[in-house]
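For this depiction, one protein chain was excluded, whereas all remaining protein chains were kept in their positions.
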Amino acid sequence: MKIISFLSDFGLKDNFVGLVKAIILKINPSVQIVDISHQISPHDIIEAAFILKSSFGFFPKGTIHLAVVDPTVGSRRKALIVKTNNFYFVAPDNGLLSLVLKEERVIKIVEITNSDYFLKPVSSTFHSRDIFAPIVGYLSRGEKLENFGREISNYNILNFPSPIFKKNILEGEIVYIDWFGNLVTNIDEKTFKSFIRKKSFKVQAGNFMIDKLSFSYTEGDSSCPICLIDSFGYLEISMREKNASKILRLDRGDKIKIQL
Amino acid sequence: MKIISFLSDFGLKDNFVGLVKAIILKINPSVQIVDISHQISPHDIIEAAFILKSSFGFFPKGTIHLAVVDPTVGSRRKALIVKTNNFYFVAPDNGLLSLVLKEERVIKIVEITNSDYFLKPVSSTFHSRDIFAPIVGYLSRGEKLENFGREISNYNILNFPSPIFKKNILEGEIVYIDWFGNLVTNIDEKTFKSFIRKKSFKVQAGNFMIDKLSFSYTEGDSSCPICLIDSFGYLEISMREKNASKILRLDRGDKIKIQL
Partner (left out) sequence: MKIISFLSDFGLKDNFVGLVKAIILKINPSVQIVDISHQISPHDIIEAAFILKSSFGFFPKGTIHLAVVDPTVGSRRKALIVKTNNFYFVAPDNGLLSLVLKEERVIKIVEITNSDYFLKPVSSTFHSRDIFAPIVGYLSRGEKLENFGREISNYNILNFPSPIFKKNILEGEIVYIDWFGNLVTNIDEKTFKSFIRKKSFKVQAGNFMIDKLSFSYTEGDSSCPICLIDSFGYLEISMREKNASKILRLDRGDKIKIQL
């Protein structure tokens, strides 16, 4: 049974997610569709790219990853199928796939152009239902990649913020805030550890200073923030059983400084 | 494998949706249940009827559509199974099905009365779990329609607001606001185009005037609203990558006027 993952900013109030699934199942009833999230902040390609990168590798080999945050739907932006050494990715060509494709070996990129597979009439506002869903349905049934369009060699890259080194300061930023209010930075474990090299350090998060790396969320006393390497693999600021984002008043894009 | 669609106002916080699925799967483990939405505004039969109408046709022929917004659960309101030329519908008889059934050819309507199929004891507050779910389960296994109750010929109709023509003005209203804040009106493409007949026009949405029909969400400059025919097939007011409902302060029931 084929697995399809599905990531979007569609929310769960409307029928958008359900209709995409309906179309896929109409074409191939024997798939399992797994929602990654549909609550990506509206139009937020960077957030979607980050979550997709943090998710795709946990799925079985051969999974088709459908990812749609598509603010330019209906414009001339391309629609892509990318085959890598492990997976298929179906997404608009707006940078959404660029973090993922750094970690995978790209085998073929196809621009979706063959309208024989589309749901007619194709709306100008909901390509997930009218183009992406049927493409995923036929792809899951084993249709050949080349049938869907023409091979291309490029795709759009987005600028994901990198940590900055300034003398003895490493400056990162908050790139994601999870449901519990934990603050995920763009400083990955390797970058952090090679900067610290077991020296003493201070992490500045808003008005708070943190001077050690905790191992789990249960450390700290819920009045002071802690930092740890989280399950995304990044340095994260957290408060025990509290919403760190609300209490520290820190949001996406805010800087986190580490000083030796 | 049988597909069951499921629409409700149950939200996703409680266990209501999960229990309905548990009961269905207990009776027939080989179904695929696809959520249309469970975030219909509480008790809002009109919103549910609109979303169901905009969804049912995209599912495979033979799909059983379970739709429950049921403010009069436990009263003497009837519970229905409707067989049409393409689908089955299971719902309370409160008007929820009335928009859908305008578009389908009704073959048989059965009032659910045979308590042999019910989960005992039947609660007075959660018929989805105790009545609708087992009915859907047995129906998906091929149980004959007539076994569930007695055939009837009528069902309740709800008043869905229609656009009003006043001389050279077409007055519609906002009937749905999607997750992105787009304002869906009750003016469908055909009504709009036959009113406009390629003449120049002005759409009044709150304090804004829009004088052209856009093709996609990417038109406009995010400070002015645009209008377009959306994927529901209706005239929609939108703002580029913004929440039009919040910015224009327009809500369900607010009027939208089109002047030639």
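Annotations
Here the chain labels run A and B in written order, and each chain numbers its own residues starting at 1.
Heads up, the rule we're going with is that contacts are C-beta pairs under 8 Å (C-beta built on N, C-alpha and C of every residue); 3 or more make two chains touch, one makes a residue touch a chain.
Predicted, not measured: the structure shown is a model, and the values here were computed from it.
Touching the chain that is not shown, out of A:Ile36, A:Ala49 or A:Leu66: A:Ile36 (per the contact rule at the top).
Only one residue in the set A:Ser5, A:Ser128, A:Thr191 or A:Ser245 touches the chain that does not appear here, and it is A:Ser5. For chain A, the residues in touch with the chain missing from this view are 1, 3, 5, 7, 12, 32, 34-39, 51, 54-55, 58-60, 63, 178-180, 215-218, 228, 230-231, 241, 243. The missing chain lies against chain B, touching residues 10-19, 21-23, 25-26, 29-30, 42-43, 71-75, 123-126, 129-130.
Just so it is clear, only the chains that are shown with their structure count from here on.
Mean C-alpha position of chain A lies 31 Å from that of chain B.
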